[in-house]
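Take this structure first; my questions come after.
Every protein chain but one is kept in place in this view of the complex.
Up next, subunit A:
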Amino acid sequence: MNELSASSRITYRAVMVRPDVARRIRGLSDRTLAWLFITPTIVLLLAINIFPLLWTIYLSFTNYRANRSNVPTIWLGPDWYQSILTDPDIWAAMQVTAHFVIWTVVIETVLGFGLAYLIDKKFRGHGMWTTIILLPMMLSPAVVGNFWTFLYQPQIGLFNYVVAFFTGSAASSFQMLGDVTLSPWAIVIVDAWMWTPYVMLICLAGLRSIPDYIYEAAEVDRASKWRQFCSITLPMALPFIMLAVLFRGIENFKMFDMVNLLTGGGPGSTTEVASITLKRAAFESWRTGYSSAFAIILFVTVFGLANIYVKALNKVKSR
């Protein structure tokens, strides 16, 4: 495939330099047009992403507070970075984030791959059911997450009722959102409910990319179904699974909206993921310099982890 497109590109250039054709290309040169087409996007991103990022980096070295902008700004150097990296509260928030990210990714990958495997059996009506399963991930995490607080109500919520029904305990005997041990799981459940279809969809593409003849050959060699699953299905779908894990990992590391509405970081700080800590520092206590430093640390963390991961992914792909 790659060779094909490369060869077509070569013919294209060969055509382009033929003088009779070149004479016909009037108007803007390709070079001008290329810049004309690309510049607006780059300018927008520079204005709304890069300039603010640079500003954040600058602020992270100062004592600036957004609610006291008339106080003179003092250059502090890397003080914030030092105090953040040695702050046990920040490490607690990072642990909460890690718990959230790891468990959601594990649950979503297992459930999502399982579902994709079942859907790939192409039972009757699988198209319609797939679309139905996909619905939760398209909806607004904030609006739907907010509604889950209703389902989690201890007295009246449907979730508590169903759990009580099956376990025989009283529906008001546990509080998903108010309990220190349960609330980290409450947010994991909602996230898994929303995003399992996402992993499922990517895994399904992976399973469908495996050509039938490989299974046919395995069948001829009398490989058991389990053996086929372990040495064909899983390795060939692995790049797709890893891609899904990457996207979910990044998204959940940044998670804000759903957690903000479900628990707001509480009770106490048991569900205070990094984004919530950041929001509290930046928009509630208005420690702009401090929160800028934390924002940069978070960005570098995501960026670094994602880069290492993509390298691993490429290794798996090229195998």
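Just so we're on the same page, a contact is a pair of C-beta atoms (placed from the backbone, for glycine too) under 8 Å apart; a residue touches a chain by one contact, two chains touch by 3 or more; residues count from 1.
Here, contacts and distances are computed from a predicted model.
A chain of the complex is left out here; the name its UniProt entry carries, from "Oligopeptide transport system substrate-binding protein", "Acetyl-coenzyme A carboxylase carboxyl transferase subunit beta", "FAD-dependent oxidoreductase" or "Carbohydrate ABC transporter permease", is "Carbohydrate ABC transporter permease".
One of A:71, A:85, A:118 or A:180 touches the chain omitted from the figure, and that residue is A:118. On the side of subunit A, touch with the chain left out of the figure occurs at residues 8-9, 12, 15, 21, 24-28, 30-31, 33-38, 40-42, 44-45, 47-49, 51-53, 55-56, 59, 66, 115, 118-119, 121-126, 129-144, 146-148, 150-151, 155-158, 161, 171, 193, 196-198, 201-202, 204-205, 208-209, 212, 215-216, 219, 240, 243, 247, 250, 253-254, 256-257, 260-261, 274-275, 278-279, 282-283, 288, 291-292, 295-296, 298-299, 302-303, 306.
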